[in-house]
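The complex is shown incomplete by one protein chain, all other protein chains being positioned as in the whole.
The block that comes next holds subunit A.
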Amino acid sequence: MKIPGPWSLFLFLSLLLAWFALALPGGESKPLINGAGASFPYPLYARWFATYERLDGTVRFNYQAIGSGGGQQLLLHQIVDFGASDSPMRPSLLQTAPGKILHIPMIAGADALAYNLPGSPPLRLTPDVVADIFLGRIQNWNDSRLAEINPGITLPSLPLVVVHRSDGSGTTYIFTDYLSKISREWSGIVGRGTAVRWPSGIGAKGNEGVAGQIRSLPGAIGYLELAFAFQNRLPFAAVQNRAGNYVLPSPESIAQALAPTSLTPGDFPISIADAENTGAYPIAGLTWLLLYEKPSNRQKAEKLLSFVRWCLTDGQALASSLDYAPLPPRLRERVLASLPEIR
């Protein structure tokens, strides 16, 4: 048996040193801006970060798509520099924050009502019918109320199965926000939230889970982030808006939903569900970046704000290429004007 000699020890130590030298950053002083939150806009945010880092070489981003709730918590405890959320923060949470938190809308999205029916006929739904479907009142596709609003289509006698998200999500928030606005019963029994007590149906995890269930279960209907409905080639329903028109979700009809909204500087977040415009798709919502109005680190805050300005101007062009709806110009201007000045 031989004890390792001094040479092997030397070799080991030098390898260790080399590893340290390689692992340590080479004296870089780029500020690293940390963020966390919603996973729904993550693909777009990732693209934004990568593109922006190429434009401005003095900044780096690190974003963890841990979910809106997690992002809010980390921002409250000042662990991250910005949060991202699909649902506005609850007033009770905002009160516990060490400073004022701003909601900055970045892009808009919509929930499509996707379904699985033999032959995939085009489907129209009224707000009442949508509410009754998700309240579990309409349980078969041959229901007379469905036939009434879909003349010319013979709907089969097939059990109607509601598929909803089982995990908490901004997609659910947008949908329950809509239902709470159009149905007094819904807002009384269920309410709005990222996770709610569903009166009927089965739960599936993630947009991909809901899409998978709808695709494999004849008679299923569920809400999906619009991009997922496109990607899965699932048919989705035209929903009657407040003006009485049946509208299909698309970046244009979402932009219509955004058109009349007003946003005063530093305003509390707004809901764009059940919008008034004639061409507006009613089940739409915004996703927000959450920032402190008076952040502690000035240097980082300046960088972050110029990033936000870029996202709301040049960056918006990237949104539609990834199936998100860019904010309409008027709203963008209002948001830009509402951004705080770092002094």
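Just so we're on the same page, contacts are C-beta pairs under 8 Å (C-beta built on N, C-alpha and C of every residue); 3 or more make two chains touch, one makes a residue touch a chain; residues count from 1.
Here is the rule we use: contacts and distances are computed from a predicted model.
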Legend entry - Record-based protein name (UniProt) of the chain missing from this complex, from "Rhodanese domain-containing protein", "Acetolactate synthase", "Biopolymer transporter ExbD" or "Phosphate transport system permease protein": "Phosphate transport system permease protein"
Legend entry - Sole residue of A:Lys30, A:His77 or A:Arg90 that reaches the chain not shown, by the stated touch rule: A:Arg90
Legend entry - Candidate in contact with the missing chain, chosen from A:Thr51, A:Ser166 or A:Ser306: A:Ser166
Legend entry - Touching residue (missing chain; options A:Gly203, A:Pro235, A:Gly279 or A:Pro328): A:Gly203
Inset, instruction - Touching the hidden chain in the full complex, which residues of subunit A are there? Just list them. - result: 1, 39, 66-70, 72-73, 87, 89-90, 92-93, 159, 161, 166-170, 190-198, 201-205, 209, 212-213, 216-217
